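Missing here: one protein chain of the complex. Every other protein chain is in place.
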Amino acid sequence: MEQRFFSVTENRQIAPLRFIMKLFAEEAGITTPGQFINIKLEGFTLRRPFSVCEFDENSLTVAYKVVGEGTEIMSRMGIGKKLDVLTGLGNGFDTENCPDNPLIIGGGMGVAPLLPLCKELSLSGKAPKVILGFHSAEEIILLEEYSSYCNDVTVTTSDGTAGMKGRVTDAMDELHNCSYIFCCGSEGMMKSVFEKAKCPGQYSFEERMGCGFGSCMGCSRKTKNGYKRVCKEGPVFDSEEIIW
Amino acid sequence: MEQRFFSVTENRQIAPLRFIMKLFAEEAGITTPGQFINIKLEGFTLRRPFSVCEFDENSLTVAYKVVGEGTEIMSRMGIGKKLDVLTGLGNGFDTENCPDNPLIIGGGMGVAPLLPLCKELSLSGKAPKVILGFHSAEEIILLEEYSSYCNDVTVTTSDGTAGMKGRVTDAMDELHNCSYIFCCGSEGMMKSVFEKAKCPGQYSFEERMGCGFGSCMGCSRKTKNGYKRVCKEGPVFDSEEIIW
Amino acid sequence: MVKTAVELCGITLDNPVMAASGTFGYGAEFAELYDINILGSFSFKGTTAQERFGNPTPRIAETSSGMLNAVGLQNPGVKKVLSHELPEMKKFFKKKVMANISGFSVEEYIEICEALNDEEAIGWYEINISCPNVHGGGMAFGTDETLAALVTREVKKVAKKPIIIKLSPNVTDIKKIAAACEQAGADGLSLINTLMGMRIDLKTRKPLLANRTGGLSGKAIFPVALRMVYDVYEAVSIPIVGLGGISSAEDVIEMMLAGACAVQIGTANLTDPYICRDIINSLPEIMEKYGISDIKEIIGGAH
Partner (left out) sequence: MVKTAVELCGITLDNPVMAASGTFGYGAEFAELYDINILGSFSFKGTTAQERFGNPTPRIAETSSGMLNAVGLQNPGVKKVLSHELPEMKKFFKKKVMANISGFSVEEYIEICEALNDEEAIGWYEINISCPNVHGGGMAFGTDETLAALVTREVKKVAKKPIIIKLSPNVTDIKKIAAACEQAGADGLSLINTLMGMRIDLKTRKPLLANRTGGLSGKAIFPVALRMVYDVYEAVSIPIVGLGGISSAEDVIEMMLAGACAVQIGTANLTDPYICRDIINSLPEIMEKYGISDIKEIIGGAH
């Protein structure tokens, strides 16, 4: 974990209530797909945690949805705005021990942290398949980016306005012999995926956070290996240790 | 009283820790010298009250000293900044019943509300004399402006770095037969002036304010005519009613 | 169209938004700014039997998301309120007003109620047993359930209006005090008054307020007020007026979900004199946003 001052270099709407913010610093501090940052917003006690959906040495991008006061303020930030950010938070996905054809499943804003994972897996010569689930066509985000790294991307929408009508678990039916899963989405969605998949994998969780760096025990989760902090030992947990 | 949104058209340092801010709105809402405004600053519960030191129909100016967090933030505001202001507050000076040669005495930032009074008196054909007291030369403000309305301005400084060395009351010694006084400064200074002057006059007071428009009783002052609100029946009180 | 009317002790309010005592005077300053008849009602400045100057100044200090006041119940006394303030008020306010009554003894509360009993403009008495800013004054009644019950019982005997007891948050167990007031005959409760607080001036190294301590109000105390309304709602069955740090229509709804059937806005009126109007105007839209068609139906909805 490091504290860095980033400047906003891009902040644009990509779908109703959904935005992309690109941040620049001398060192971005993200080393692994699935890590997150915690942004300080003036006037608020708690920072706001966001997964990183793209990063290189000196920049990172977050895709965010406006849900409350903090994200509303973010959506109005202009280019050049300086932000106090804690970066390099959380464990991120472990890509070392996964098979060659993992399945990546994201739901809603949960597609964000899986994008750099998809990129890394593809670049390292693996051939991930991707399922992205949304409520409706207008909520689709990051699809182009996924398609640029992977040519097997399935989109589902609950209302059928784009891609396959249904849920991500319906799309899983089409895919035989999936042996490893990377997943991020609502807890309910992830549980369905896990139950359907019956295979090992890694799941990324959200929790309301106090600090975001392990000092307050605000975000604990019971696991088969004892109590773990979503912000420190997580947000990514191995399917073997998750208690649903 | 009215709520108006002003924009900052000028904000510049005029002496160490002392600034001038000019504000523009369609109607400035100030009708009488000695009135004040109450500025809302983001993130604070209480507004900040400032006397108006110059005004016309659609603009007004405040001269302020940086003393705490709020004025520090003001000092960094750029041109174009929009401010939520309650304007037209307080009674202001009554200029109808004063003789032709009133004495105007200001101390420190207390010189601010007396400037438009000096202007009005001069323009209405009266011949005010002015005494402005400061700690030292570097704290002198608005002297040029006073001199443009009045050619009998005496400056005193406690340390003798400019004008006459001493206090405003020392300067009063030089002036014979003063028959009416307009005064603003610290309460201690005003009391000395009053005791020395032994003549009628009007004195402008400061008090910590809750609302600034008469609804909270935060700023009450005992007077010979009962309890009065500095923000509503004041800030200017007639010497006859003041209990020192 | 959403429905915003609520009932408070038998009187219908067009909407649950009232202005809180001590921040709205007798309404005159606000009536210059907007038609205050849009309010559900308001509670006027705490009134004592005799005229009071209150505490010396400074009476006001700022805090993070809040303020301290130590006004100390400055008011013209009940006779002058009847002869001057209320006749003035009736020129611009046509609804029932809430009379905030503060006293230093049970006899004083009774004396004030008796004096106000025949004033038609008054809809409710708000019995302030919780002012933290007067020594030997109201707050002692509000911090002891036996005394709270005593005031309630004696006032109830003479009061010709519903009595709403205004509780202090400076207590270990507000549920106990609330229940004691209910048992003693209170028609309703209002909570919270201010939390005791203080600031010290680093330059003088002395307390900023002449009274040393003051009452903390404003957004900072909203979660404390909400918790107390929530707890008291489970302890009593009389209506609750919820207040403390409310500054938006969302806060109004949150407070009503906790159990308030009406709310009061205090400090926010000082920061923004139009806040009550703005909240009332935005309430229908915010209700729609959260799927509320009749605001009455959400009272206590979080339980």
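Letters are used for the chains, namely A, B and C, taken in the order the chains are written, and counting of residues starts over at 1 for each.
Convention: contacts are C-beta pairs under 8 Å (C-beta built on N, C-alpha and C of every residue); 3 or more make two chains touch, one makes a residue touch a chain.
All figures in this text were calculated on a predicted structure; none of them were measured in a lab.
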| note | Neighbours of the unshown chain, displayed set only, are A, C
| query | Of C:Val6, C:Ala20, C:Cys181 or C:Ala258, which residue touches the hidden chain? | reply | C:Ala258
| query | List the subunit C residues touching the unshown chain? | reply | 63-66, 68, 143, 170-173, 195-200, 202-203, 205-207, 212-213, 216, 219-224, 226-227, 230, 245, 250, 253-254, 257-258, 290, 298, 301-302
| said: Residue by residue, what part of subunit A touches the chain that was omitted? | reply: 1, 3, 40, 44-47, 84, 86, 207-211, 213-222, 227, 232
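Just so it is clear, only the chains that are shown with their structure count from here on.
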| field | Chain whose Cα centroid lies at the greatest distance from that of subunit C | value | A
| note | Cα centroid separation, subunit B vs subunit C, in Å, comes to 36
| task | Indicate the whole-number Å distance between the mean C-alpha point of subunit A and the mean C-alpha point of subunit C. | result | 47
| note | Taking each chain's centre as the mean of its CA atoms, subunit A sits from subunit B at a distance in Å of 58
